[in-house]
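Got a structure here, written out as structure tokens. Questions coming.
All protein chains but one are shown at their positions in the complex.
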Amino acid sequence: MKLLELLGYYNYWVFAIALVIGLYAVISKTNLIKKLIGLSIFQSAVFLMYITMDKVEGGTAPIIKAGVEDQIYSNPLPQVLILTAIVVGVSTLALGLAIVVRVNERYGTIEESEILESD
Amino acid sequence: MDLISHLPALQVIVPMLSAPIIVLLHPRGLAWAGATLAALVSFAISIALAVAVLGGETQTYAMGGWPAPFGIALSVGGLSALVLLVVTGAAAIALLAARPSIDQQIELERQPMFYSAWLLGLAGLAGIVVSADAFNIFVFMEISSLASYVLIAGGPDRRALLAVFKYLIMGTIGATFYLIGVGLIYMMTGTLNLADMESRIGDVAQTRPVLVAAGFITIGLALKAAVFPLHVWLPNAYTQAPHMITVFLAACATKVSIYVLIRFDYMVFQPTMAEHDNQFALFLMPLALLGILVASAVAMFEGNIKRLLGTSSVAQIGYIMLGASFISLAGVEASVMHIFNHALAKGGLFLAVACIAYRFRDLRIQELGGVAKTMPFTCAALVLCGLSLIGIPGTAGFISKWLLITASLESGPFGWIFVAVILVSSLMAVVYIWRIVESLYFGGSANRDTVIAEAPLQLLVVTWIAALANLYFGFFPEVPLALADNAAGVLMGYGK
Amino acid sequence: MIDLAVDALSWVLLALGGICVLIGGVGALRFPTFYTRTHAASLTDTMATLLVFSGLMLQAGFTLATLKLLAIMLFLLLTGPTATYALANAALESGLKPEAPTIPGRTRKKADS
Partner (left out) sequence: MIFVFSLFLLSLLIIIAIAIVQAKNLFVSVMLLSIFSLLMATNFFILDAADVALTEAAVGAGITTVIFLSALALTAQRERKVVGGRTIALIAVGVLASLIIYATFEKPRLGDPNAPVHQHVAPWYLEKTPEYIDIPNIVTAVLSSYRGYDTLGEVFVVFTACIGVLFILGAKPASLRGERNVERAGLRHHLIPQVVGRLLVPFIVLFGLYVQFHGEYGPGGGFQAGAIIATGVILYALLEGEAAALRAIPRSVLLGLVVGGALLFGGVGVVCMFMGGAFLDYSVLQSDPVWGQQLGIVIIEAGVGMAVCGALLSIFHAFAAREIAQ
């Protein structure tokens, strides 16, 4: 039982580890696209944290079934928030990639170190 | 419902819904006219809102008609009204003057999208300020951030792209940190509404998730607000942006993040967290002091005039943080006043720089020798705003510096240290403003073959409006003071 | 009685499908060349899909879910092999020749046929 309870936190640990893996890529990689890939992992991890909150034991997706009484439904609110956040994430990514494409056109490279040298 | 009660919602949706229409306005100048009109209307709305809340009451609005913790609520109090004035005012002023400068820097066929992004930036910032819902703030933060990435990427130099990429990475990390913090608080309280959060956080205030959430939110917003030492993206972004965008963003973008930070730290965390004082005293205050000193010192040695002013912004953000970290009525009031006054001074300075940049492409200080001979009016406005930035009596900057010094002296036995820091950094401000002035007025004029004349009338008139506003609010600071006083009362009233 | 038989059949199908996936996975890891690996992996696309979905449909009975499962199965049966083909074709176009490798310790009997 103790172990099971501890495993109840496993989602949060995965969130933490995926988050820092993404952040590590953003900080330490010099390739601009790799940075954006890291950013994408970083954001996805946060989605996991929110969605973990909405789960209820014995619950189901919050779509009300007609005629079924006493059904437990999971929490709809974090789902709504993450729907929004996913779209925000892809928008940021598209903009970032557009900038990277332009950087590549103007500098001829997408390695940060080489760009800094050429300025 | 009458029009007055709709004002908080209109504040956001007027610029937001104008943006898609602007994209379609292709004939020359129409996009600019439409955007300016929308910005002026929202400026008028914010004035009406400021008048409505001047007496100290708060205007709330239930989006979709749903009651507060279930739907999204908007609320406008003294603090929000003042920040709204700054945001919409900066947008309106900058857009009014923008056309000559933007025509020079952005190709005609890309202009409708550019102005549309500008309005979205305005809508995003206004949306953050009026919102009373933690997640809604995130959504509008992203609108304003994405819009400002687009605007800065309009800068003609290829270095603009790199600056904006860095800003995008930093901004997204900041926003995601904020999102994590909000998620943790939501996990412990079950609500997203700020007022509801405040009343429910008391029971769980000492739990680890809430403490970690406070850390995430503070770091995330500090990144967005360019608080020292998280400011590295700011000088580059401001230097490389199109000149009129620098006017707009320097005047209001970082201030809105500070506004959210203050709101969170004073209204959500303050009443319940015993460690709150320590959080400020141990972390934010030293950072504020370091920021003031280091950034002022760096600004003294910057070569590019825009970069110099951008670095000086980091120091000014330090002043705002310093005032907030006293956790006293006077301190918060000084802080709020400085948000307003710094926007006036820095906006005016960057407008003057935009005037100069219209005629001179190279903005390194030593290249600008003797500009004052050909552009006397522009340079006079620049000097006036510079004096306000330094804090000379009679200008707006003096009011907030004076309030800040008073608050420092009241803050306890070590108050004189803060006063010393403020005075030293003001001296440094004298030095870096003087470097510009010296070059403009007394520098040897280089050989220039092109015809150099005064900036276009449109730019010049608006620049002078901003410069005179610095004087006006130096002599008659009653309205912003009343709003700041009201704001400080509300913010501190929650704690005590 | 009928119910039991249907249930048993569906479990057999599911188990067989699972085995196909497993074989496909092992093959994709253990086979020597690109084309042989693709060949092994394509087992999951076709046979496994067919078996697993048939099993699931039997479990679901005559409901809307069965219809949906049928639609998904058809979709997978269309796209899976197409993707495998596209993959192999791309490899061929980029110059990877489908040659049988020489496995050490064995002699190939009809190398030229």
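Every chain is named by a letter (A, B and C) in the order it is written, and numbering of its residues begins at 1.
The working rule: a contact is a pair of C-beta atoms (placed from the backbone, for glycine too) under 8 Å apart; a residue touches a chain by one contact, two chains touch by 3 or more.
Keep in mind that this is a model prediction, so the values were computed, not measured.
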(request) For the chain that's not shown, point to the residue among B:Ala39, B:Leu95, B:Ala117 or B:Ala381 touching it. (result) B:Ala117
(message) Can you tell me which of B:Leu125, B:Met188 or B:Leu234 touches the chain that was removed from the display?
(response) B:Met188
(message) For review purposes, identify every residue of chain A that touches the missing chain, sorted by number.
(response) 5, 7-25, 27-31, 33-34, 36-38, 40-41, 44, 47-48, 51-57, 59-66, 72-84, 86-95, 97-102, 104, 109-111, 113-114
(message) For chain C, which positions touch the chain that isn't shown here?
(response) 75, 78-79, 82, 85-86, 89
(request) Go through chain B and note every residue touching the omitted chain. (result) 1, 6, 9, 13, 16-17, 19-21, 23-24, 61-66, 69-72, 109-110, 113-114, 116-117, 120, 123, 127, 135-136, 139-140, 142-143, 146-147, 149-150, 153-154, 184, 186-192, 200, 204, 207-209, 211-212, 215
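Everything below uses one rule, namely that only the chains that are shown with their structure count from here on.
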(request) Using the contact definition from the top, classify how the chains connect: line, ring, star, complete or other. (result) other
(request) Mind checking the centre-to-centre distance between chain A and chain B? Centres are C-alpha means, answer in whole Å. (result) 29
(request) Starting from the mean Cα coordinates of chain A and chain C, work out the distance between those two points in Å. (result) 32
(message) Give me the residue numbers in chain A that touch at least two other chains, ranges are fine.
(response) none
(request) Spell out, as numbers or ranges, the residues of chain C touching 2 or more other chains. (result) none
(message) For the complex, give me every residue of chain A touching chain B.
(response) 19, 23, 26, 32, 35, 39, 42-43, 46, 49-50, 53, 77-78, 81, 84-85, 88, 91-92, 95-96, 99-100, 102-103, 106-107, 115, 119
(request) Using the touch definition up top, name the residues of chain B that touch chain A in the complex. (result) 135, 138-139, 142, 146, 149-150, 153, 158-159, 161-162, 164-165, 168-169, 172-173, 176, 179-180, 183, 186-187, 192
